[in-house]
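One protein chain omitted, others in place.
In this document, chain identifiers A, B and C correspond to the written order of the chains, with residue numbering beginning at 1 in each.
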Amino acid sequence: MVRRDIMALKCDLQYGKGEAAYKLTRVGVKGVRKPVIVHREGLGKKLNNSLNCSIDIFVDLPGSQKGSHMSRNVEVLNEVVLQSMSEPVTGIEDMAADMCKRLLVHHEYAQTADVKIVAEYFRHNVTPLGKDTFETYGLLGGAHIERDGVLLKKIGVKVIGMTACPCGQQTVTEMLGYEGDLPVMTHNQRNVCKLVLECREGIDVEADDLIDLVEDSFSSPTYELLKRPDEGQVIINAHNKTKFVEDVVRGVLKRVVEKYKDLPDDVYVDVTSESEESIHKHNAFAQREGTLGELRQEND
Amino acid sequence: MVRRDIMALKCDLQYGKGEAAYKLTRVGVKGVRKPVIVHREGLGKKLNNSLNCSIDIFVDLPGSQKGSHMSRNVEVLNEVVLQSMSEPVTGIEDMAADMCKRLLVHHEYAQTADVKIVAEYFRHNVTPLGKDTFETYGLLGGAHIERDGVLLKKIGVKVIGMTACPCGQQTVTEMLGYEGDLPVMTHNQRNVCKLVLECREGIDVEADDLIDLVEDSFSSPTYELLKRPDEGQVIINAHNKTKFVEDVVRGVLKRVVEKYKDLPDDVYVDVTSESEESIHKHNAFAQREGTLGELRQEND
Amino acid sequence: MVRRDIMALKCDLQYGKGEAAYKLTRVGVKGVRKPVIVHREGLGKKLNNSLNCSIDIFVDLPGSQKGSHMSRNVEVLNEVVLQSMSEPVTGIEDMAADMCKRLLVHHEYAQTADVKIVAEYFRHNVTPLGKDTFETYGLLGGAHIERDGVLLKKIGVKVIGMTACPCGQQTVTEMLGYEGDLPVMTHNQRNVCKLVLECREGIDVEADDLIDLVEDSFSSPTYELLKRPDEGQVIINAHNKTKFVEDVVRGVLKRVVEKYKDLPDDVYVDVTSESEESIHKHNAFAQREGTLGELRQEND
Partner (left out) sequence: MVRRDIMALKCDLQYGKGEAAYKLTRVGVKGVRKPVIVHREGLGKKLNNSLNCSIDIFVDLPGSQKGSHMSRNVEVLNEVVLQSMSEPVTGIEDMAADMCKRLLVHHEYAQTADVKIVAEYFRHNVTPLGKDTFETYGLLGGAHIERDGVLLKKIGVKVIGMTACPCGQQTVTEMLGYEGDLPVMTHNQRNVCKLVLECREGIDVEADDLIDLVEDSFSSPTYELLKRPDEGQVIINAHNKTKFVEDVVRGVLKRVVEKYKDLPDDVYVDVTSESEESIHKHNAFAQREGTLGELRQEND
């Protein structure tokens, strides 16, 4: 069926003229799945982790060119993954940064490159009463490069925890006229908190530390396995530490500012907290986006 | 470009011989979106509702035939929807039953037809302290026909509510040594409960009644809008009526048996309750499938 | 159980001091479901549509205050929906703008408000050979207000269509050594294209026009019902009009620039096109974000 030497294909439509001469901000592939070997000191006390990653890879495109060579994006990914076999990557954000640099080499016409990586990450944890558990988290990595040399990387986490509502608790206390010293019932629910730091190259942040910061900011962390006394203790702890979604975000911000005293002012911080409200069918949400510098000034 | 009279197309590959002569259980289209006008006495006290439906439409296929004529499935849907303009359907399960009958006419080779319809449904509700709200529910309709005359239809609902855990409450009571008469704190969370009845033609069940049965079986219904006293009352109500997912399912079963004394024993009941646990990252789940006859014997 | 006059509740924790004195960018509710009556000249030639909306409603929060009064967000929504009963809203973006203004009144401490609305929208369409169909689209509306008076609204659409790959077609033509004048086979697939315009108040854009612009930019629109000749014609049309995701985005941009000659330069345009590639397990993606002014200069 194939009537020509396929190696002689000269067609390269991508370099031709497109539908119209508009620049494109981002062109590439979304949702490429790939296992990656990550080595990280302290990453759950394990040296090498195989992370199942979902990867988006984009470059920009000048107005003069019809198409981007998308297969090069997957080639860059495969280069980096192949290299990780012998030399495990130090984090998905470092892998994203490495890919961004290579993308500018492979796409000689591109001025910027963007990579986003999402992975599931499992880590040991300990219940209030000391039992070992193994919990699931999300890792959020990324990088953005410009040909003039700017490279920004993102390192973040997605953590599921529990929030107990302070307003509900106070309202019920008043309604019942309760004057004792026990924490009173309130509505509580599953909360999803994301913390992402964006910083220049050369700055290293441990995902495990970010997870710890977030878990400390919930009313309580959550656990795969809770025998009865541990279940009771989680409930008591949460009701002694009630949190709005606003409190979760600010608690994370406070811990970030305290923990990362040495990071420069231009590190960009994005924190979101979303509660799957038990008393509503919709969710409650809070977010803060801003630089470390701004945050340092606000809460003196 | 078109060089022939397209009306003269003789190609009908579907009637030809297929890959292999195996019968197929179900062939058709999934996820067709369509607004449908439904008229129902008592349906939220409104006479006509436009429901946005997602519809799956299947017939079986004999081993001798390569393909099913899938466009006929959409034609049958459009016939029924067109007719609903002048004569609103009495429920999505009746529409599914109507479609099943027509499918056997349009697909002369089919022995069975299946239709599933999912729709979002809004309904008025009242908070504990009497404020009006407007809540979202899911309607689950369907029908299955066999050429020998059997027609079964499904009518069901998906309802979001709240469960407060009885075990956590008792554990905390013991741990705190509390001996007062107030309900003690526990973990609570969003629960999704589905109730589906499958019955022969001629039996009518109101979706609104099913929603009421389910909402009565939660620790508390949930509401889009709760000012502070109502929020407190919902919390108090839920803690006075703690429920496992098992309790939610059984509460629904009990109410179904009580409410539908006149329905025959062969009505099939499927109830599921799934809690998005606030203390775990995973969900708790309970289900009962069985006939009304079985249920009537079990809880005498 | 309730021991006090609930109307006398004085608790208003939200006004208290929070976890830390950081400002929050966005606090509110996500995913509130609500049917809204929309009146729009030319909206599918129908005067009034009931749209099932999913709504996010946020305001910012000063560092001095613990919490935002989230129930006020739903109250604002209900005010607007109630008013739409007697006076249908002219579009979900206008509804979002209206809500933003009211949010600043209800949240006296807020400096900004944000509303996002997503709705499913059905519209009549015509196949290549003239048959009527009824297709599903997404409407994307929103607004952002600042207390100093700036109000920006977003109006957009999500449209599903078909792309056939020009590169695959040319490669196959070469590989087969085909020298005839028929369009040659290539891979083709489902494409999801989003077009969103952000503009100041007082500028009106019809969602129906945006849908038309996007459908013209695909290799072909797609249809719920295609009898055989129409199916053939859609395939032929698509292969005569092959499009990369890049071409879809640029085709939309070109049509936006041509259609909206009277809109000011500061209108912000965001176009994305994502193909669920038939030859890959991942998707292809292209995006352009920029002002109308920039676009007008680029493609002269």
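What we mean here is this: contacts are C-beta pairs under 8 Å (C-beta built on N, C-alpha and C of every residue); 3 or more make two chains touch, one makes a residue touch a chain.
Being a predicted model, the structure only gives us computed values, none of them experimental.
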item: Contact with the hidden chain (one of B:Gly130, B:Gly149, B:Gly177 or B:Gly202); value: B:Gly177
item: Residue of A:Val74, A:Leu151 or A:Leu263 in touch with the missing chain, whole complex considered; value: A:Val74
item: Hidden partner chain, residues of chain B it touches; value: 1-4, 6, 9-11, 13-14, 18-33, 56, 58, 61, 63, 66-68, 70, 166-167, 170-171, 174-177, 243-247, 249-251, 253-254, 274, 280-290, 295, 298-299
item: Chain A, residues in touch with the chain not shown (by the definition above); value: 1-2, 6-7, 9, 11, 32-35, 50, 52, 71, 74-75, 78, 120, 122, 129, 134, 136, 224-229, 232-233, 236, 240
item: Contacts of chain C with the absent chain, listed as residue ranges; value: 135-136, 160, 162, 167-168, 171-172, 174-176, 178, 180, 182-190, 220, 222-224, 226, 228-229, 231-236, 238-239, 276-282
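Here is the rule we go by: only the chains that are shown with their structure count from here on.
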item: Intercentroid distance (Cα basis), chain B paired with chain A, Å; value: 36
item: Chain centre separation in whole Å, for chain C relative to chain A (CA means); value: 25
item: Residue list for chain B, restricted to those that touch at least two other chains; value: 136, 224, 226, 228-229, 232-233, 236
